[in-house]
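Only one protein chain is missing from this complex, and each of the others stays in its spot.
All chains are identified by letter, namely A, B, C and D, in their written order; residue positions are counted from 1 within each chain.
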Amino acid sequence: MPETNILTTIGLEHYLVLSAVLFSMGMAGVLLRRNLIVLLMSIELMLNAVNISFVAFSKFNNNIEGQIMVFFVMTIAAAEAAVGLALAVSIFKRFKEVNIRFFEHLKG
Amino acid sequence: MSHQALIAILLLSPFVGFLLNGLRYRSQNYVLAGSIATGAVFVSFICSVMLMMDLIAAPADQRRLTANFFEWIAVGGFKVNAGFVVDQISSIMILIITGVGSLIHLFSIGYMHHDKGVTKYFAYLNLFVFNMLILVLGDSLLTMFVGWEGVGLCSYLLIGFWFSDAAKAAAGMKAFITNRVGDAAFIIGMFILFFSFGTLNMYELNALAPTTVEASWLGAATLGTLMLFIGATGKSAQVPLYVWLPDAMAGPTPVSALIHAATMVTAGVYMIVRLNPMFVAAPNTMMIVAIVGAITAVMAATIGLTQYDIKKILAYSTVSQLGYMFLAVGVGAFGAGMMHLMTHAFFKALMFLGSGSVIHAMEGEQDTRLMGGLKKYLPITHFTFLMGWLAIIGFPLFSGFFSKDEILWQSFASPRGSVFLWVAGAIGATLTAFYMTRLMALTFWGKSRVPKEVHPHESPVIMTIPLIVLAILSVVGGFIGVPHLIGEYLGHIPNYWAEWLAPVIKTLPEAAAPHTATQEWALMTTSVTLALISAFVAYRIYTSGKGTNEAIAKAFGPVYNVVNNKYFVDEAYFGGIINPLVKQSQNLWMYIDVNFIDKTTHVISDMTKGAGSLARSFQTGNMQQYAMYIGLGVVVVLTFVLMR
Amino acid sequence: MLLSVVLFLPLVFAAILALWPQKSTIRHLALGFSLIEFLASLAILRNFDANSAALQMVEQYAWVPRFGISYFIGIDGISLMLIMLTTFLTPIIILGSWTSIADRVKGFHVALFVLQTAMMGSFLAMDAVLFYVFWELSLVPMYFIVGIWGGARRIYATIKFFIYTMAGSVLMLLAIIFLMRLTPEVTGGSISASLLDFYKLQIPFVAGEFFTAQTLLFFAFALAFAIKVPLFPLHTWLPDAHVEAPTPGSVVLAGVMLKMGTFCYLRWVIPLFPEAAEHFAWFFVALGVIGIVYGALVAMVQPDVKKLVAYSSVSHMGYVILGIFVMNQYGVNGALYQMLNHGISTGALFLLIGMIYERTHSRMIAKYGGLASALPVFTIMFIIVTMSSIAVPLTNGFIGEFLILMGSFQYSPMAAGISVLGVILGAAYMLWMVKRVFFGPKGEIVTHAEEDKEHALHDLSVREWVVMTPLIILIFWMGIFPNHFMDYSKKSVDHLISNKHNYTLEVK
Amino acid sequence: MTDAILFWFLALVTVCAGLSVILMSNPIYSALSLAMTMVGVSALFVTLGAYFIAGVQLIVYAGAVMVLFVMVLMLFDLKHEIQAFTRGKITGAIKIASVGILAGLVVGAITLGTKAIEAAKATEAVAGKTYDNNTMSLAQNLFLQNVFGFEALGVLLLVIAVGTVALSRSRGGTHARD
Partner (left out) sequence: MNITVGLTDVLLASPLIVLFLFSLIPLTIKTLRGNSEQNPAATIVIALIGLGLTAGLLLVFGGSDKTAFNNQLLFDGLTQWSALLAIIASAGALVMMYENPATRGKQFSELIFLALNSVLGMIILVAAVNLITVFIGLELMSLSLYLMIAMSHEQKISKEAAMKYFVLGSFASAIFLYGVSFVFGSSGSVNITDFMQSAATLVKTNKLFLFGIVFVILGFCFKVSIAPFHAWAPDVYQGAPTPVTSFMATAVKAVSFAAFLRVIATQTLVGSQNLFDVMQWLAVITMTVGNVAAIMQNNFKRMLAYSSVAHSGYLLVGLITSGISQNSAYSASSVMFYLFAYSIMTLGAFAVVSLIERSENSVIGTDDLAGFAKNQPALAMCLTIFMLSLAGIPPALGFFGKFYLFSAAVSEGLLWLALWGVLNSVISVYYYLRPIVVMYMKDGEADVADHSLHATTVTVYVCAFIIILVGLFSGPLFDLVEKSLG
């Protein structure tokens, strides 16, 4: 196999690494941010990373199913966002607060 | 009547007496209680006599009446029957037990009439007789052991009869536990014999006893008999387990007479005589027996010198006399041992009952320092006591003389005897004469030191009759076994005793060194002379009032102190064994149970709880922390999966 | 069928009692039931063939066929007497608790009957899982009995009891599972939990190596039973449980429950793991001997009568273990007998202590003294039972202790030499206690009772007489005619001793 | 070469936008950055030839979902957050480290894994499966092969709809800040 230049020859690996980076960033966001909404956004970021991975596999494996999955994931992500935001709204309505550090009553 | 039935009646009569009295324990009708009890024992006595007559009627080699009632224990090869046997040895014992026993029961009616627990007392006494009969009649060591422990139990109950006095209750306990020490060894001895010879039946054991003597200390017969002997030291109050007997005087005086003088305490001697072939096969054991006997004889006698409690003196005297018996059986003079057992039963029961009469007269006072000159108040008691005194100091022709002299002679002349044993015996005899005379002098002779409020009076007839009977026996009892030498001299009186016992006594296998009649005469004269001199000295000292504590203490100094404190044996036991044991048990409990085992349990449970708190502390309530756990978990799992 | 009836009758009784509407007649009903149960067990005794070592009156029905688990019960000489002991003690317990259990009477009797079934079940079960079910089930009612009707520290005691016992038995559960996994070797492919199939297993054993199958299984079982017995140093739950338990609880605990442990050594450990048992017998003998002496020593210094008796149980059960692990006829027969003795004499002791506690509400030895003058009959009873406890001949205790010592002497004279100390110490602690409680000058309690007419001490009531009489009779009966009892078990014990390496039970 | 440049450019944009999502302390900026990321991802889909998905991504995500987010944020009227990030130094370090290690591990696995996939491809030569990369085949697959999932999603959406409405209507609270 001839030596391939990783800068010029873009392959599956590139997309996957990109997805991994995005996934990690999303994860870092979930771990570090305090705002509930931002947390939800970070999760969306993770799901987007997953989507990239699916589509990349789909292309490089010549398998259309990956795209179907992206389709499903997107829908569910939207649904999750809806639920999450509804939850956030209901919490905000009640507590006027979306900083998750406020919600530490359950512990021990 | 068949002898089975006789034996059954013999055994059960006291038991029935026990039940009759025991079930109406609240009653204070001392006449009824006493009649039942005495009657029960007397029935036994009749049976004994009938059995004895049967025995005498039988040919010499068939003098054995057995009664097997049922199979008691049968496990594997181990079978023990509730089997009883009357033979030459046990027949003597049952006669002593039931005979002397009846007299003591009779005496008790008078002695105990004022006691609230009189019915209970008679019940216990009957129970004792029952157990004692089992002890002597049992055909195997285990049946013997039943009685052995049973009499211990009754002794416990009777010593602690006046239980509200803590000291008396403690004395009972002490007796039982000390006996238990011996019993434990007895049990081990039974095991050794059983596993070596395959049976506990004493006849079979005797038949199986090694024919050649065991030189080794580890031989089955030696170890077995040694263990049995340790058992005997407990029951028969020998060094080092004699300590309970003086304390046992806490019980009613007739009890002391019956149990702690005449019958129970001689069980050890009886056991050795019973198993004499086995002991003969174990010369090492016999040596130990003789030495222990000699030491006990002397040591108890020395302690007896300093005591003031009338019953304590008699108690130490009993210990000392028991020492003689062991000395006898230890040198192979089984007949002499048995003989002394019997004569001792007569004169010591007599003296105990006499002392009971004195105490009765003194309204419970036992201290001889507060007596003196009682002769005139208690003539019958004094006279009978005198007979006992003469017997015990070995005044010639009194019963004690024959038996004691025979023992002393045998301890010198027997192939297993030695001059040291004789010397010890002679010293013992001398001391005995001294302290018994001292007792007589302090109690009956000299000036009266009786407190004014006490008015001594002679005991009622019911109490003096037994005294008289026993006095007679003490005087003439010895003639049944007149030693050959004296018998020849007195006019060919045969030694019935030796003849009677001969079939069941195994002669020592060693050839006896030749001894001349002159030697025997010389030794006899020496010991008797010594005893008489010492009796005279004691008489002089104590009737003159010089024999006060202080005077003697001054004369003998520290020696007196040691002897007066009974060689500090009790103190040594308490300080060296019992107190440390209790203390260490406390420590065991506190350190092992509470502070180690329980603490370990608690530490484990605390650690679990600590782990729980730790687990809880991770549960901070912070959602991101949880997310971190998830992330961390994923990372760790992935790393692990990838790396290993 | 008879066996099942006897086994489950108490459970039926418990159900009836639970639904019984009338509070006032519960006790009478319970007493009647327990007597019926006792009569039913007498029927077993009648139908039992003492001349056979076989497993008798066997009943076997598939339960969980997938795992070869069956409802499999049977009785042999070893279990017979323990069943009798259980059924015999129950009416006595009920009668003994007539007044002391005042609260939640119904619950108490229900628990007692459930407990009875559980205990008998563990004696009768011949199927490992069935056995385990009964074994663990017995914890629950006992837990309630101690926890609800117990003393001040009852909760600590009952949880300690439960967890201790449970901790031991879970390992046994694993061992049972492991054994079941091995059974296809002997059954020809199908898994089985039947004890008879377990007996056929030849479990590999290498002397000198600890981590062999048989050794580990042996210890898994032995540990569970050792805790129950309880064997030194696993005994500390017992004093706590006894002290805190109500009188009937103590009686059941000492009378029957501890025997479950020792019985199972005979039923399970020795036949299943003969090589390991022989190889490690010294260890258990040593623990037994230590238990005898240690229990006695510690009993000596207890300030609480009940605790004293509890520690004496440790000592007595040490004898039983000693007798079992010397594995000869004397030892094992003696141990079996000692189990019965201990059940009767210690049960009686606890009943007596309960009676006095009911009167004075104290168990501290120091507060007593001079009780004998106030309660003469009680004292006599107590002394008789004490004599049984310290193994005076002609009482039941002697036969057992003597045979055990004899067996241990055959195994190792040294073991006998040390454990015979227990004979001495046993007398020491019991008599010392008797002395301090009954004799001597009148103590605080007696003085108080004499001054205060309302709290005057009454001697045994008729009910208490009825409670004690059978026990006293048995104490002597068993001491004088041991064969009446031993004959039932001799064959089975002989069979066990002589065939332990390829033990099997004939089914009849 | 062009696709390389395009990829690198889009990757850079996406990563930068993604970073600003998690780094911006003002949630509005985060939301806008997320929208930017969505657009970038959508463009990446295009480079992968998944045109339909790219479109959906733009419409659903960048359009609908992001609008929702922004709207909610507006509703909350949140100001610049003083404590946007968690404070704990140790936990923070652990969190960042674990994320980093995870990324590293995954990248490593990707490197190894893609090689394995390619090796497998070389031997098996991916028979039969043609990548009909058009909307029709996507639709066919979706409505035939995955029709159940599709229907289930429908149910899911209904449930969400009902649920969120119910949630917003549920009883008002009394719980105050404490």
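As a working rule, a residue touches a chain if its C-beta (ideal position, glycine included) is under 8 Å from a C-beta of that chain, and two chains touch if they have at least 3 such contacts.
In this text, all values refer to a predicted model and were calculated from it rather than measured experimentally.
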item	value
Visible chains in contact with the missing one	A, B, C, D
Of B:Ser2, B:Ser216 or B:Ser613, the residue in touch with the unshown chain	B:Ser613
Absent-chain interface as seen on chain D, which is shown	105-106, 108-110, 112-114, 116-117, 120, 129, 140-141, 144-149, 152-153, 155-156, 159-160, 162-167, 169-171, 173-175
Missing-partner contacts on chain A, residue numbers	12, 16, 19, 23, 26-27, 30, 36, 39-40, 43, 46-47, 49-50, 53-54, 56-57, 60-61, 63, 65-66, 68-69, 72-73, 76, 79-80, 83-84, 86-88, 90-91, 94-95, 100, 103, 105-108
For chain C, residues in touch with the removed chain	62-67, 69, 107, 129, 132-134, 136-137, 139-140, 143-144, 147-148, 154-155, 158-159, 162-163, 166-167, 170-171, 173-174, 177-178, 180-181
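Please note the rule applied: only the chains that are shown with their structure count from here on.
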item	value
Whole-Å separation of chain centres (CA-atom averages), chain A against chain C	66
Chain centre separation (chain A, chain B; CA means) in Å	98
Per-residue multi-chain contacts in chain A, two or more chains	27, 31-32, 34, 101
Every chain pair meeting the contact rule	A-B, A-D, B-C, B-D
Footprint of chain B on chain A - complex, ascending	27, 30-32, 34, 100-101, 103-108
Complex contact set, residues of chain B against chain C	25-26, 70-76, 78, 82, 142, 145-146, 148-150, 153, 156-157, 160, 163-166, 168-170, 172-173, 176-177, 180-181, 183-185, 187-188, 191-192, 194-195, 581-582, 584-586, 588-589, 592-593, 597-598, 601
Residue ranges of chain B touching chain D (in the complex, touch as defined)	622, 624-625, 628, 631-632, 634-635, 638-639, 642
